[in-house]
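As you look at this complex, bear in mind that one protein chain is not there, while each of the others sits in place.
Up next, chain A:
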């Protein structure tokens, strides 16, 4: 069997991290997917479940500010990290500017891809406030939309860039 010094080095049953600015400690198997933790354990159902293999982007969240597919991420990989979901973008008073732009420009139809889309756009604009078309396409390659044909989405992104993260 395995020796004791090795045994001390396994991931524990409690995940400690930050979700939308709040420190949490939650009992969970270390290989449980972040997607399940968010939706089923924490009730944060804005993060959507669809392909479950990293191909659609409906489950996109930010981990330490970078977009990540929560369906590909396990609990132990979130230890000590800061996670932001779609629910964490708006403050008490109002929506995040990117959310407002999606509303104003009709950046969605059924809305299923929208939380993931908005999370990816937020990460892009935090990093690159004035992206080129190529950078926008690059940042959104992992987010698929079956409804809009992307026209409304690109319009929303253009508007968000114009506003430069400011509220109107």
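The rule is short, and it goes like this: a residue touches a chain if its C-beta (ideal position, glycine included) is under 8 Å from a C-beta of that chain, and two chains touch if they have at least 3 such contacts; residues count from 1.
Keep in mind that, in the parts below, contacts and distances are computed from a predicted model.
With the options "FAD binding domain-containing protein", "Phenylacetate-CoA oxygenase subunit PaaB", "LAO/AO transport system kinase" or "4Fe-4S dicluster domain-containing protein" in hand, the undepicted chain maps to the protein name "FAD binding domain-containing protein" (source: UniProt).
Of A:30, A:131 or A:152, it is A:30 that touches the chain left out of the display. Contact with the chain that does not appear here is found for just one residue of A:73, A:99, A:114 or A:156, A:73. Even with one chain removed from view, chain A keeps its contact list with that chain: residues 1-2, 6, 9-11, 29-33, 36, 49, 52-55, 57, 60, 63, 66-69, 71-74, 76-77, 120, 137-139, 141-142.
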